[in-house]
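Shown here: the complex without one of its protein chains, the others still in place.
Labels run A and B following the written order; every chain starts at residue 1.
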Amino acid sequence: MATTITMPQLGESVTEGTVAQWLKKPGDAIEKYEPFVEISTDKVTAEVPSPVSGVLKEIIVKEGDTVPTGTAIAVIDEVGAAAAQTAPIDSPAVEPQTRPPHATPAPARPQSGPQPPRPFVARPGSRNGGALNPPEVLRRVSPAVRRLARENNIDLTTVRGSGEHGRITANDVLAAAAQGPAAAMAAGIMAAPEIRQPSAPTPTPLRPAAPSAPIQPKGPVPPAAPLPPAAAASGRSTYDRPIPGTLVPLTQARKIIAQRMVESKHTAPHAWTMVEVDVTDLWNLRQREKDKFQREKGVALTLLPFFIHAVVQSLKAYPLMNARFTDEGIQVLKEINVGIAVAAGSNLMVPVIRHADNYSVAGLAVEAAKLIEKARFGKVGADDLTGGTFTVNNTGSNGSVLSAPILNGGQAGIVTMEAVVKRPVVVDDDKIAIRSMMNVCLSLDHRVVDGAIASAFLVDLKKRIEKMSQLAL
Amino acid sequence: MAKAVESLAFERHGLSDEQLRWMLRNMHLQRTIDNRGFQLNRQGKIPFATGSEGHEGIHAGAALAFERGKDVLVPYYRDAGLCIGVGMEPIDVLLGMFARGAERQGGRQFPSHFTHRAIGIMSFSSIIAAHCPHAAGAAYGMKYRKETGRAVLCCFGDGATSEGEWHEAVNFSAVHNLPIVWLCENNEWAISTPREHQMAIKDIVQKADGYGMRGSICDGSDPIAVYQTVKDALDRARSSGGPTLVEAKCYRFLSHTTDDDDRTYRSREEVEKHRSLDPILRHERTLLEHGLITVEEIEALKKDVLREVNEITDRAEALPYPDPSQLYVNVYEGTHEPWR
Partner (left out) sequence: MALATAGTTTMNNVEAVRHTLYEALKADPKTLIMGEDVGARGNVFLITKGFLEEFGPERIIDTPLAEASIVGVAVGMAMEGLRPIAEIQFADFIYPAFNQIVGEAAKTRYRSNGDYTCPLVIRTPYGGGVRGALSHSVSIEALFYHVPGLKIVAPSFPADIKGLLNAAIDDPDPVMFLEHKKTYRLVKGEVPNGHYTIPIGKAEVKIAGDALTAVSYGLYVHQAIEAAKQLAADGLSVEVIDLRSIRPMDRTTILESVRKTRKLLIIQEDNKFGGIGAEISAMVVEEAFFDLDAPIRRLAGPDVPAMGYAQTLEEEFMIPTSRMADTMREMVAF
C-alpha cells in the first residue's frame, strides 16, 4: 500500500522546508531508515531516512521547492507482508502525528481562576422570572455596581440582573439609571387601580392585574426613590399622556412589566373562574362600623380587609391555592403572605402583608392601609414587597365586574374583587330582592390545581364573605 | 631634614626621595583613618568599619604605579589607602563612614566602597569578585578603542580568586590579551578562612599559568617592591603586552571588619608573629637607614596625619545624613516615580 511522506519539521520554530535533493528516483527501492531525500531549512540541512521499506512511487515536490511542514512531498509503495499503515515521516524533531496513550491517567486540570460562584437556585417557576433579586443576588454585588448604584441613586433591589445566575451587572445599573431614578424603582411594578369606595359602575377601562413586584431581601434597604410627577404637558408622547400616531418610549418599568407578563403567561397555563358574592350584609356591617373604626384606628375601613381575611381562611382550607409549581413538585407554602395590588401614580406595586393569617380584620385594615400609603408615596421598602404567596386585586374600584388577572410571581392563584353592583337577585323562597353583588374572579395555575379545587376554593371564599355580617372586628 | 646618604644603595626603581616619603605619609594616613573607623565604631558613632591594616605597603606602591588621568582602578573594599593614593580626597572615606548625604554616593554604600569616575575609580559593590568581570570589560574598552598607554588595575583579596566570576574574568582577559593587571592583595585570610582552606596551592600567582597568563609575586610589606612589580605589569599592559596576575603577600592585622572578631579563629601569637611584616615599620626602617627621613620627621609626619584625620573626622561628622527623599533618586536616568 502507498505511504505519503510529508515535509518534516527540522528544528525548533521551523515552519517550512526546502527539498534540497532527491536521493532516490521513482522506481528506486528504499530500505526502512535509508536516507532518500535531503531537506534544508534556514537552520539546518539534513538527510531524511525513510519510515518504510518499499519503492519510491511518486515525487510530489521537486528539488529547490519550499513547502510548509506537513505538506506531502512523496509517495512510497510499501512492499512486504508486514507493511502497515504508517504515520507521516518521523524524524527526531517531528511531533508524532498520533498521541501515545498516557502512561498514567492525567490528573484533573486544576481550576484556573477562582471557582465560579455556587449557582443559586432561582425561585421555582422561572429563571429570575418575577423573582427579582433574591438575597443571594444582592449579596454578590460588585464594587462597580455598588458605586454606580450609589452615584445614580438606584435601588439595587429593583434592578433586574442580566449577568450570570441573575447577577446585577454594571450595565444593568447603567441602563436603569438611563431611565431615570423612578424607573428603577418602578422595575417590576405595575399599575393597579386605587382602592376606592365601591360606587356605581363607571365606564373606566379595564386595567388588568399583572405579576408581582420584586421579592426583596430581609434587612435594611435604602428608601425607594420618590415617584416621578406625571409627564408635563410638553407635547412629548408619554405613557401618561400618549399622543396618537406616536411611539411612546418604554420606561424601565413598562419594559419589566411587559417581561413579567409574558413570562407569567408563557409559564403558567392560566385558567379562570368566578363566583357571584352577595355582600349586602358585609356592606351594611362596614357602614355601621366605619366611623368608629376611623376614629379609633385612624384608618378608613373598606371591604378589602374583610375580603383578605376571608381569602386567608379559604387558603388554609385549600392549601393548594397557596402554592407554587416546580419541576420537583408542587411547593405547598407554609406562610400565607397576601399581596395587595396598589396603584401609585402611573406605577403598580404589590406590597405584601406577611403572615396575613395572624391578623384580625382590624389588623388587616391597619396593615393594608399602611402599605398602601407607603406605596402611594414611594416609601415602600424591601420587606414590603417580598415573599408574597397569593395576590388580591381590587379591580372593582375601577368599575369592572369581570377581570381575568395574570398570575403574579409564580403564585398558583390571584383573586379579584370586582365592583359592588346593586342587582335584582333571586333570594330564598324564590323572591326577588335588590342585593349588593360583587363578582370575585380567580385566575389559577392549571399545573397546580384543576377547576374542581379552584372552584371549591372560590365557593368557600364566597360563603365566608357572605357570612361576614356577624364577624367581630 | 633628610640627608641624601647613598651609603647603602637600595633598589628604589626610579622613585624619588619625595615619592618615597610620600609613600610613608600615605601609609600613615591610611592606617590612621583605618583606626579612626574602628575607634568611631567602638565609640558607637558609626555602625561599621573595615580594616586594612597590613595593606599599606601594597597601596602605597600600587598607587605610585598607577597613572592618574589615564589608568582605571577597579578596587575592592579594603583599598581605602590605594584610592587615597591615586587621588581620592581622604575626607571621602570619613563621609562614607558617617554615611553623609554629601558623600559621592549619597550615603548609600557601606563604608570603604568608593566611586570616583573623574579620577578613574570604578564603582563596586560588596559582592566579592563581582567587580572583576567589570574590570575586564573596562580593559576591553581600552583595547577596542585602540588606546595604548592606558591600563586597568583590578584589586581583590585571596578569597576572591575562588569565585567563579574571578575565574571567568581572568580567563576572558587572557583570551583577549587585555590591558589589565590583576592585583591580588593576599593577606592570607578571607574573614576566618585561612589560605589553606581557600586553595590547594601555596601562592596565588600559580593560577596565572592556568590561564596562559604572566604572573609575578612580591612582598606586599615592601612598598618599593610592590611599586616595581605593579609598574612592570602596568607598563606591559599599557603597551599591549596583555594581562598579568600580580600577587602581593601581606597580612591582615585586624579583623575583617568591626563586626568580626578574629580572636575566634586565630591566635594572638600568630598575629603578633606577623607584626614583623608591618609595612609601615619596614618602610620607616628603609627610609631611616638611607637617610631619607629622621625620627623627628616621622613623628612630625604622624602628628600632621593625625591632625588631618581629626580635621576631616570633625568636618564629616558635622554634616547631615542624606534626606530620606534621596532614597528614590537615580534608580533610572531622569525622574522616576517608584510605586509605593
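The criterion applied here is as follows: contacts are C-beta pairs under 8 Å (C-beta built on N, C-alpha and C of every residue); 3 or more make two chains touch, one makes a residue touch a chain.
Keep in mind that this is a model prediction, so the values were computed, not measured.
Among B:Q19, B:N35, B:T115 or B:T294, only B:T115 touches the chain left out of the display. Looking at B:G137, B:G210, B:G241 or B:G291, the residue that reaches the missing chain in the full complex is B:G137. Of the candidate positions A:A170, A:V248 or A:L402, contact with the hidden chain is made by A:A170. The missing chain, though absent from the display, is touched by one residue of B:L24, B:A80 or B:A169; that residue is B:A169. By the touch criterion stated above, the residues of chain A touching the omitted chain are 12-15, 42-43, 93, 95-96, 99-100, 102, 106, 109-110, 112-114, 116, 142-147, 163-164, 167, 169-170.
Annotation for chain B: contacts to the undisplayed chain at residues 72, 74, 104-106, 108-109, 113, 115-117, 122-123, 125, 127, 130, 132-144, 164-165, 168-169, 171-172, 175, 329-333, 338-339.
Everything that follows uses one rule, which is that only the chains that are shown with their structure count from here on.
Chain A and chain B have Cα centroids lying 82 Å from one another.
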